[in-house]
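Below is one structure; the comments refer to it alone.
With one protein chain removed, the remaining protein chains of the complex are shown where they sit.
The block that comes next holds subunit A.
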Amino acid sequence: MLKYIVKRLLLLIPVLFGVSLFVFLVLHLFTADPAAMMLGQHATKEQVEALRESLGFNKPLYVQFGIFLSQILQGDFGTSLMTRSAVTDELLTRFPATIELAFAAMLIATVVGVTVGVISAVKQYSLFDYLSMVGALLGVSMPIFWLGLMLIIFFSVTLGWLPVSGRIAVGMEPSTITHFYLIDSLLTGNWEAFKSAVSHLILPAVALASYSMAIIARMTRSTMLEVIRQDYIRTARSKGLVESVVVFKHALRNALIPVITVIGLQMGSLLGGAVLTETVFSWPGIGSFVVNAILAGDFPVVQGGVIMVATVFVVVNLIVDVLYAFLDPRIKYS
């Protein structure tokens, strides 16, 4: 198993190389000249040319890519064209915010989605089943930005229960250890900061989770319906087991295997959806930052951001594959 994990981690190298190459090519071939964009429309040709030269954009593409790669290997994603600061630093301060949001959403989507799916399957054709499947349909069809706005209007503006935007109340930021506010505030025992961070996290996490939650609920329901008709479930019942043990132990353990796959894949859409959610809720994460960078033609930031997200996605899918072997003894990696 360890050998398999190491092998998969080594595979990360070609994957990330491919991602880097793709992002690099797309950005350099299909977007406007960043030097011109930076200088504005009144700049002279000579000024633009001078800037291109100082930024290295006049070199052949393969040379630029080589420089880019050697920088990445040293953990250097270059300098942001917008802010003139190191991209690595910029991303590292924002990345934890996105990860915190995405994982919170994943947690909500998984817990609620699996629970709803199991109950719907066990009580097939009941009112709960119909309502939750209609809910799932809504969850899949509602755009995140719209749902986000509705949540803000209802829970923040009308009811005043939760904050409208941001990641934490101003001035409450816990001392930074990991850049994850929830973890940092817990580590420093700062309860006020923790409460504030959680209350800020709830709405964006729910908005972001809605789509994945719906997908997970539907997937869990259909696999549970299949599993619950299996012979071994009848065996479990004939042993005299309590129905809850039959459902949550004997059936769910089998049903989870395909569900885990979906959860892993949903991580991609969560990271992608984070862009919209972060914009709606002014969440200081990587998503809104990268979108702004795209609009401003800030190459280094876009490249760095995409590579970081790709890394997380690949690692999450590795974790999913390891979980398979844990859930299903028939799966062996060698």
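What we mean here is this: contacts are C-beta pairs under 8 Å (C-beta built on N, C-alpha and C of every residue); 3 or more make two chains touch, one makes a residue touch a chain; residues count from 1.
Note that contacts and distances are computed from a predicted model.
**Student:** Looking at what's absent rather than what's present, what does UniProt name the missing chain, "Gluconate dehydrogenase", "Peptide/nickel transport system ATP-binding protein", "Cytochrome c-type biogenesis protein CcmF" or "Nucleoside ABC transporter membrane protein"?
**Tutor:** "Peptide/nickel transport system ATP-binding protein"
**Student:** If I consider the whole complex, including the chain that's not displayed, which of A:51, A:97, A:136 or A:236 touches that chain?
**Tutor:** Checking each option in A:51, A:97, A:136 or A:236, the one touching the absent chain turns out to be A:236.
**Student:** Of A:40, A:75, A:189 or A:329, which sits in contact with the chain we cannot see?
**Tutor:** The missing chain is touched by A:329.
**Student:** List the residues of subunit A that touch the chain left out of this view.
**Tutor:** Output for subunit A: 230-232, 234-242, 250, 253-254, 327-330.
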